[in-house]
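Of the protein chains in this complex, all but one are displayed in their positions.
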Amino acid sequence: MSTLRRRVVALGATAVAATLVMAGCASTETVTEETTATGSDACAAYEAYMGNEGTEVEIYTTIIDPEASLFIESFAEFEDCTGITINWNGTQEFEAQISVRVEGGTAPDIAIFPQPGLLAKFAGNGLVPANDATSASVDENYTADWKTYGTVDGVFYGSPLGANVKSFVWYSPKTFADKGWTIPTTWDELLALSDTVAAEGSVQPWCVGFGSGDATGWVGTDWMEDLMLRFQDAATYDQWVSGELPFNDPKVAEVLAEAGKILKNPAYVGDVASIATTTFQEGGAGLVDGSCAMHRQASFIGGILAADFGATIVSPEDTTTEGGITTFYFPGVSADNKPALGGGEFIGIFADRPEVHAVQHYLTTPEWNNKKAALGGWFSANLGLDTANVADPVNKVAVEILQNASTFRFDGSDVMPAEVGAGSFWKEMTAWVAENKSDKAVLDAIYASWPY
Amino acid sequence: MFTLALHAARKTPADIIAENFSLLALALLSFGAVIFLFFLLASRTSVKTQEWLKYLVFLVPSILLLVVGLIYPAIRTLILAFMDKEAETFVGFDNFIWAFTIPEITVVLANTAIWVVTAPILSTVIGLAIAYMTDRMKRPAAIKSLIFMPMAISFVGAGIIWKFVYNYQPNDNKPDIGLLSAIFKGFGLTPPNWLLEAPLNSFLLIVVMIWIQTGFAMVVLSAALKNIPDEVVEAAMLDGAAPWKRFYLVSVPMIRATIVVVLTTITIGTLKVFDIVRTMTGGNFQTNVIANEMYSQAFRQMNFGRGSALAIILFVAIVPIIIYNIRQLRLERTER
Partner (left out) sequence: MTSLINKSLVKSKAKNVFSSPWAALGAWIIAILWTIPTFGLLVTSIRPEKDINNSGWWTFFVNPNISFENYQQVLFEGSTTNPPLYQFFFNSLAVTLPAVIFPITLAVFAAYALAWFEFKGRDFIFFSIFALQVIPLQLTLIPLLQLFAKGLVIGDVTIIPDLNITGTYIPIWVAHTIFGLPMAIFLLHNFLRQIPRELIEAARVDGAGWFTLFSKIVLPLSVPAIASFAIFQFLWVWNDLLVGLTFGGGAKEVAPMTIRLAEMVGTRGSGWELLTAGAFVSIVVPLIVFFSLQRYFVRGLLAGSVKG
């Protein structure tokens, strides 16, 4: 290592340490000397990742500010102690750019894939299998299915990072209390409640928005998946996702018809066609300004509604806060049928270097997951995650669901072949509401596009 | 020194700016110096040497760059168009057969045709009108800048601008944030859901394209109008030609070649445009065009075979435009 490089690294480490006011590991001279010299308690925990001083690791991701800053913050101690510099490189063009960079020979060291389906594309095409330490850590800290999402043809590549839970209906506890509505526990009760709200007339029962730029329609696929898990069993869901069950099978048609009971009912959602042109952010906003009663959306919408529309996330018991929103479980067919649908990110590595493995390994540990969760607005499926570190009441419930749900399934469209999962499924669900396309035409069109 | 820029992750902004600008100065100076020296030496060579040296200096650098940067990728695209999505097996014409048998292909082709006909013509006509109307104006800068401004806005910005025009509020109790809806309601009319109703939505997207491209047409045509000698216009005035006649009998024919160039350029740009469609409707509601489908196949669904096949189809689509331009060029040469 040249002296020049060393100086630069040391300078970087100092800058980070200074901004974050991190005591203990801050270096003044060079990282190498300082860490070995002090060997302070804070750094003892990082024993497993030592020996990579002065190296750099690039993380390429869709996650950008403000979330990115929290990630950087959560790495600071790791960086100071191990001497590994993590360069966070976030871009919204990730999905298109990652293949350009891999093919072009400038693959990042680490990529955070928003869907496991995308990660699988790079297995055998640049992706480096996780090493034994990472693999063992994932075995220990996650349920087995999370490991399978990152496994392609028996080789384990992608370790789980963040997670979200989708089986939520957002509502305002204050409105519900004021109107005397009760939380439904079955699908029929949910429909009955929708009728009650519609009959009462002051608010629209549901707000729905499918709009999301060139990914418009994904909200619709989430509805389908959630109901698929409810009206069919988990095994059927798996067959559906893998393509064993044809997309136009009567079992799928049954589920779409159930979804239509809400999504295509003008008494519940207002103008059906404009669901397609309402963005998913605006869809949730109706809850905050009181123009609708319920909104089915994943846990992450809370952060958006809080940041952009002035919502406050409260616990279900809080029936007094104006503009307070929270969630109830998206009910199943019966009250004891409680499957959960979720999603998450996966870390894949493209460089077989010890420091890269070290970072991947570190991100699977309960230590890091707790540290990150404590910074707020985030959680993962890590079993070592202490719910005490998750401040947000909705996220707290989500973590409990992740850790305890009897049936948990991953977002199906993220696992389906891209032609469907990032193509026809979105497009057809959009046409289903926008052009009032029939159930049969929708399912047949998706079936036709499936690369069986 | 070059690799340093990549790794020195946390230097102060001032350091980085200084370093970047030294590199910038170095690059510009060496580029200038090379060109200057070449010219100095080349202009002193004999006439005979210049006969071959001129190709080396003037033409070869561009050709080399284009071969490496565009022709090689074009050939690669052509090959990929006949491969499967992993680019591993040869699949013959499968990708092209797919392209012409997807259910929405008629909509996609029809939309692309509508775009290609309307956007270039309207942009050019409006651009020419502005260029002509401001040609003899004392201070045309303000008007021209306003027309030109859309070109200066990055596409991310343009997307938001038009969102505030086309936004539709389904809930009657909430205020509109879309200008068009508000204007409609102001006149007591019920606004349609702008981006949902076909074929209205395609035309609204085309309006965005025209809004951007008119500035281009105006600047180029304005420069061309400035090249018409005063004598010609004066002569026409002395002949007593009315302003309108002067325009289409004198000005337009004199800049015909430039008009063809502008039309051609905007047509090619229109064939390639996909971000307007992608960000505003995502290709839904029957607004899809070939270029958007190409992008979506290649980068959303990671099927480079299909994406490349669509790119080849686009390429074939401009053949008629090329032929027209060849004719124009030949015509002009014989005229001279």
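Per-chain numbering from 1; labels A and B assigned in written order.
Keep in mind that, in the parts below, a residue touches a chain if its C-beta (ideal position, glycine included) is under 8 Å from a C-beta of that chain, and two chains touch if they have at least 3 such contacts.
Because the structure is predicted, anything quoted here is derived from the model rather than measured.
Visitor: Touching the left-out chain: which of B:Leu37, B:Ile97, B:Ala113 or B:Ile161?
Guide: B:Ile161
Visitor: Of B:Pro73, B:Pro103 or B:Pro199, which sits in contact with the chain we cannot see?
Guide: For the chain that is not drawn, the touching residue is B:Pro73.
Visitor: Which residue numbers on subunit A touch the omitted chain?
Guide: Residues of subunit A in touch with the missing chain: 16, 19-20, 58, 60, 62-69, 72-73, 87-93, 96-97, 100-101, 103-106, 108, 212-213, 279, 281, 285, 289, 300, 304, 307-310.
Visitor: Name, in rising order, the residues on subunit B that touch the hidden chain in the full complex.
Guide: Residues 2-3, 5-6, 8-9, 11, 13, 16-17, 19-21, 23-24, 27-28, 31, 35, 39, 42-43, 45, 47, 50, 54-55, 57-59, 61-63, 65-66, 68-74, 76-77, 126, 129-130, 132-134, 136-138, 140-157, 160-165, 175-179, 182, 211, 214, 216, 219-220, 222-223, 226-227, 229-232, 234, 237, 243, 254, 257-258, 261, 265, 268, 271-272, 291, 294-295, 298-299, 307-308, 311, 314-315, 318, 322, 325-326, 329, 332, 335-336 of subunit B touch the chain absent from view.
Heads up, the rule we're going with is that only the chains that are shown with their structure count from here on.
Visitor: Over in the complex, which subunit B residues touch subunit A? Could you list them?
Guide: The contact residues of subunit B facing subunit A are 4, 7-11, 103, 168, 170-171, 173-174, 193, 195-196, 278-279, 281-286, 296, 299-303.
Visitor: What does subunit A use to touch subunit B in their complex?
Guide: Against subunit B, subunit A makes touches at 4-5, 8, 11-12, 15-16, 56, 85, 87, 95-96, 99, 118, 121, 204, 212-217, 270-271, 273-274, 276-278, 286, 289, 291, 418-419, 422-423, 427, 430-431, 434-435, 445, 448.
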